[in-house]
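Shown here: the complex without one of its protein chains, the others still in place.
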Amino acid sequence: MLGLITGLIVFPMITGVLCLLPVFQDDRRRNLFTASVLGLNFIFVLLCFAQEGSFDLLHLSDHLSLRFMFDGAGRFFLLLAGLMFLMVGIYSFEYMTHEHNRPRFYVFYLLTLGALNGVCLAGNYMTLYCFFELMSLLSMPLVLHSQTEESISAAKKYLLYSVFGASLGLGGFFLFTVYGGSTNFVTGGVIANELHQLQLSSELLFQRNMLLIGAFLAIVGFGAKAGMMPLHAWLPTAHPVAPACASAVLSGVITKAGVLAIMRVVYFLYGSSFLCSTWVQYAWLMLILITVLVGSTLAYKEKILKKRLAYSSVSQVSYILFGLAGLNTWSLTGALLHAAAHSMIKDVLFMGAGSIIMHGHTERADKIDGLGLKMPVTFACITVASLGLIGIPPLFGYISKWYLCTGSLIAHHNFFGWLGPVVLLISALLTAGYLFTLTINGYLKKEETESDAHEAGFLMLAPMLILCTLILICGLFPNLVTQLIEFVNTLA
Amino acid sequence: MIQLFINYYETVAVIIFSIGFTTMLLNRNLIKKIIGFNFMDCAIYLFLACKGYVEGRKAPIIIDGVQSMEAYINPVPSGLVLTGIVVSVSVTAFLLALTIRLYYRYHTLDIEEIIVLSKKEED
Amino acid sequence: MNLVQNFPFLSIILTLSGGVVCSVLKGSNARKYCYFVLTSVLVGSLLTMAYVLSTGESYVYMMGHFPAPWGNEIRVGVLETIMASLFSGIMLLSLMGGMHHIFEDTEDTKSNLYFTLVSLLSASLLALVYTNDLFTGYVFVEINTIASCALVMIRYRSGKALVATVRYLFMSLLGSGLFLIGITILYDITGHLLMENIAQSVSVLFQTGTYAFPLSVVVVLFSMGLAIKSACFPFHTWLPGAHGNATVSSSSILSGLVLKGYIFLLIKIFYRVIGMNIIFHERATNVLFIFGVFAMIIGSIKAIQEKDLKRMLAYSSVAQIGYIFLGIGLGTEAGIAAACLHIIVHAITKPMLFTACGGFMDVSGGSKKFSDIQGAGLRDKLSGIAFIVGAMSMIGIPFFAGFISKVYLTTAAIEYSSIKTVVALAALAISTLLNACYYIPAMLVLFTHPKTEKVHTHPRSKEMSLSLYIFIGLNFLMGCFSQPIVNAVIQGIAMFR
Amino acid sequence: MKIREDYEQVGWRKLIHWVNADLQEDYISKDHVIHDQLHLKENAAQEKNKRIDELKSSLQALAKTHGKQWYEKSYRIFSIFVAVAMIIVLLGVVSQLPSFGDPSNPANNEVSERYIESGLQETGAVNIVAGMILDYRAFDTLGESHVLFIAAVSVLILLRMDYGSDGKLRKTKGIRDEGYDRMYEPRNDLILQTVTRLLFPMIVLFGIYVILNGHISAGGGFSGGAIVGAALILYNNAFGFNKTKRFFTYNTFKWVSFASLITYALLKTYSFYTGANHLHSGIPLGEPGAILSSGLILPLNICVGCVVACTMYTFFTMFRKGGM
Partner (left out) sequence: MNYLMMIAIAFPIIWGACLPLLHYKEADRSSRNKYALTGTLITSALVLLNVFTFKSNAGFQLIQLTDKMSIVFDVDALSCVFLCLIAILWPLAVLYAWEYMHHEGKENKFFSFYLMTYGIVIGLACSANLITFYLLYECLTFATIPLVMHAMNRRAIKAGRKYFMYSIAGAATAFVGIMFLVNYGTSLDFIYGGTLDLVKIGSQQNLILFGYILTFFGFGVKAAVFPFHGWLPSAGVAPTPVTALLHAVAVVKAGVFAIMRVTYYSFGAAFLSGTWAQSIVLSFACFTIVFGSVCAWKQQHLKKRFAYSTISNLSYILLGVGMMNAQGLCAGLAHMLIHGIMKICLFFCVGVVMEKTHREYVPEIEGMGRVMPITFGCFTIGSLSLSGIPLFAGFISKAALGTAAVSSGLPLGLAGLCALLISAVLTAAYTFEIVIKAFFPSKGFNTRHLREFKDPSWQMKTPLIVLSVLMILIGLHGTELMNLLSKIAMNLM
């Protein structure tokens, strides 16, 4: 058990630091080294599928300790993260050629991977909070990599938003330790198992209210990372300035860490039965629906390509949260499916955007007319990904949306039951609006100015193609993924 | 009110006392202040002297062996007045000496002016 | 009658005749004789104090063959002997402290007259402390007034001293005028001049309610008269000029002792003649309390604005008198004990500050301005240390004398527990801060190196160093081992009735 | 380029930018430009303070002169108010005091009764007041004569012309030289001199008579001394300082007052000491009415007489010339 933990968390961190050594100044040798590390990490992820159980690594103080746990949710997100980091890693070898001080990028790239693995494996609230903070700290240099004025201030803003979110989470942690008891994650929720009589008795009303406030704080806090409404403002500023591979990882995987954190808190601490049909759930649902709408409308209006994708990931991640907020098995499976789908699709889209910027020499969405002819493969992948995202049946996106809608209709929390699917459909239309324009402009429009745009290199195209095929496969045979997440019915 | 007319000595003494007190306070001229002081003291001694007087009795010098209480007035106030007068004399002498000294130096008797001159003189 | 019991009377006669003897002696012989007189009075009072403490109750000394209401009488208790020994001791030390200044300021032919004034002044102070008869009190108040005005006037070469003397004399005469008319009215309604008899008849009058209005007017006259003489707040305008421009030893004696003599007489009249319950009924203590609070605040504020070290110390005396009147204003026994304690503490500290100021004037060309005495503390180390000790004790830092009296004042205020407590506590806190506001900058000026190097005009005389050492010793003694003195004062107050 | 103060303002605007989610630019700084900007700002602030101080001092000067007139008027009104208030209060007191001349006043109690009834026996003095001030309440009178003495001393300090230790006259500002006193009056005025030659012995004799008979009839040391003093002053006026210097100089004053006061004190100490310690003081009272009667009162009267006479004369000479 300890070996796997070191392998997953400590190994990427150490190798990350090693990248600074002079021996890795040469690009080729360093790319090989990072590729091997990412591969190893993916193998470790596969290994830990055989593991089960949890243990305490270190006792910080009487009720604070570093605890790690291997369970279904953790494994699922580990796999997701490992896969995405590998793909984007390969993509970045070629993309980073036109960026400066590359070793520093890869140092923080691997460190972030280590922290992310830590978040997935966290066994209690404190460890989750610790790695959550480390991840936001280590991913901040990725954002300010280009070191322009905007990137530095965007990085500062990103850092402060996530630290504020984390501190709200810490507030939730304090409330929980005082009123809830031990913060170790237990499937089905600590409160739900031990203190079920809480919902009934009146004189414990004060304690119940405190716990509800704690839950809401944690949700809004960790929601910051997932781009939920009140603290979403950092995403549209941070992603455009970061290099494409960084923003791919950021919106594709690190937002999913936020989702995981909320899932841990809601399902493994409080328990869905405790939070079901309380004001916390309704407020949460309201926030999600607003984010979905706002995200897609802003994305529709946005001209800069990367900013548009950033807004779209704001709204798509709220889809996943909508599933979490449903508090029943159906919507939970929908959420996890959509998490997988969205990370794959968003990575493809960002990689496509990266290659357009690098080889198409344009950042704006309205200036890519006719590029499709020059860069056919990139635009093909983009079209496949956008179709998946909108939810066209054969692709992966459709199944998750279907689960989400059915889950919310079944649970029908008063008027949210029907309002949720309506909002999802409207935003799906908007998504179509802002994604199809890319493919249409790319392919059908003629290019006014003669530009020396050319197709991206093999290293950039390979990961996009692999991911597109994955989207297709999962779309066709969804039960591959649902087997991975059958731990869900133990939770809700 | 009638009592005021019965003790008319004390009334007069008190009025002179207040006038003396205020001239001493009010006036800017040193000599007038000293006069005010003497007013005040004489008024007090008048007040004190008439305290001892008893109707129809004579001064307390024993004449032909008569030593009964009813024959003579109360000797204590007159003793005190005697002491008081000497005090006023000596204080007035001291005040006048000071006034002469100040006049030689500042050639004015107005205390406010003297103060201003002494402040200017020093810096 | 034990021999020791005669010492108080003998000390008064000795000092009186000492004055007369000094007038005929030469300057330096007069100095020696005056030292002899003061030391013998000090030793006498200490012995009497020991005797009275041993017997534990005060005794009455009949002057002449006839008992009290007819002849004169002095009453000797623990508190009186403490005050007597304090006054004579501090007088001796102040004289030693400012000796070479006296000979510089006065003419050669007239320096012996200075010692006449000093011994007569000490005689009047002793008489004020011991007397048990109001009119004797008035006579010695008059001696005190003339002697203290003469002490200020001794530097008649400087115009400012003359002006200050005139203003001081006129204000004092106003005070004694009111005091005398108070005695007369009191004599008229009670028929007695002796304190015990007056007390009995006043209590009878108070019960029956006859002469109620004259009685309250008498109380007002006494308190206003003695307040004017002891420079209480509204009537303090003469004090800075007088104490600021007198010679060093005169200002020490004036601010250390003369003001306290009158306050002690006021305490005696309030406590013994009229009785605290009547005073309480007459609200006189509230008036004094308010005057005290104002004195503390405004005295310190004026001291902050002063540019001249001596005038600053004079204004600080106004503030300290405010502390004492605050103690009396509380009206309780603890309040009066705290007031007496503060009398002792201020008598120890202020003369030391004035002597130190004299030392600074020596080393900075005789000027008192802050601009001239910069760095004087470094040039004359002992005066510097004395000034620091004095300042610390005035601010009320533990280990120094000031702290003890502040402690007892505050506890007295807290025990009183009415609106007065809050006002008293606020006043104490604010005035401590204000004290710091003018003592600390003064110390900063004294201890920063001056721009131009000052000529060292006068090697410090041995007498002055001795007096400064004794003063500092006294301050620490009072600061650290004050318990016996405090017990004696409380016992004295209890016996004072 | 933004200097530090702008940067601070930007800091707050950052808060607002976060709401609408876009932040154009941040602080741009090149190496040392900020450093001197900050110090520039500091000394600008110093100049401003200096100007404020000048303004304030001129304002105070203006207020002072204006304040003077206002102070004058208010002082006058205030003192009239004090006078009226005092009169009203004291009249109120007088109206409640025991009535004048009424035998049953509290003052006529056992104290004055003993003075009158047994005064003759105890002090031997026919004049009870003299007996009271020189025997019963002798301590007051002791203090009394010292008040006179201290007044004389202070007048001496103030007005006496200062002779340096080498005997030469030290010129002090304002005190005129010896001859000035005769500027306006004729010297050796014949009428005055002849009248003085006749009257001087009479007055001195009368003065001595009053002093000696102090305990028998009205009078006593103080009044007798005043008369002798007046005689001396008359003599000086008539014959000038050179003549009076023959028998009365500063030394005589010094030693006469010293001798009389010391004897006074010694006599009284003896009588107080014996009284306090209940010893029998063997001073004969003599039979009342005779000159040598009533124990110590006679010698005390003589001493007081001498002191008063010398002091009166000294006052006159000091005011007249500042020297004997």
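We just call them A, B, C and D in the order they show up, numbering each chain from 1.
Please note the rule applied: a residue touches a chain if its C-beta (ideal position, glycine included) is under 8 Å from a C-beta of that chain, and two chains touch if they have at least 3 such contacts.
Note that the structure is predicted; figures quoted are calculated from it, not measured.
Contact with the omitted chain, checked across A:Ala35, A:Leu137, A:Leu204 or A:Leu472, is made by A:Leu137. When the omitted chain is restored, the residue from A:Ile5, A:Cys19, A:Met96 or A:Leu168 that touches it is A:Leu168.
Residue A:His59 is the one among A:His59, A:His98, A:Arg364 or A:His454 that touches the chain missing from this view. Between the chain not shown and the residues A:Met1, A:Leu32 or A:Val178, the one that touches is A:Val178. Listed residues C:Ser58, C:Thr410 or C:Ser465: the one in touch with the omitted chain is C:Thr410. Although one chain is not displayed, its contacts with chain C can still be listed: residues 395-399, 404, 406-407, 410-411, 414-415, 417, 421, 425, 428-430, 432-433, 436-437, 440-441, 444, 480-483, 486. Interface residues of chain A facing the missing partner chain: 58-62, 64, 126, 129-130, 133-134, 137, 140-141, 144, 146-149, 152, 155-156, 159-160, 163-164, 167-168, 170-171, 173-175, 177-179, 210.
The rule we apply is simple: only the chains that are shown with their structure count from here on.
The greatest centre-to-centre gap from chain C, using C-alpha centroids, is found for A. Computed from the mean C-alpha positions, the centre of chain A lies at a distance of 105 Å from the centre of chain B. Centre-to-centre separation between chain B and chain D, using Cα means, comes to 14 Å.
In chain C, the positions touching at least two other chains are 135, 139, 142, 146, 149-150, 153, 156, 181, 187-188.
Across the assembly, chain D contributes residues 90, 93, 96-97, 105, 107-108, 111, 115, 137, 140, 144, 147, 150-151, 154, 158 that each touch 2 or more other chains. Those residues of chain B lying in contact with chain D across their complex are 1, 3-4, 6-11, 14-15, 17-19, 21-22, 25-26, 50-55, 59-62, 67-72, 74-79, 82-83, 85-87, 89-91, 93-94, 96-98, 100-101, 104-105. Residues 75-76, 79-80, 82-83, 86-87, 90-91, 93-97, 99-103, 105, 107-108, 111-113, 115-120, 126-129, 132-133, 137, 140-141, 144-145, 147-148, 150-152, 154-155, 158-159, 173-175, 217-218, 222, 288, 315, 318-319 of chain D are the ones that touch chain B when the two sit in their complex.
Here chain B touches chain C in the complex through residues 17, 21, 24-25, 30, 33, 37, 40-41, 44, 47-48, 51, 76-77, 80, 83-84, 87, 90-91, 94-95, 98-99, 101-102, 105-106, 111, 114-115, 117-119, 121-122, going by the rule given at the top.
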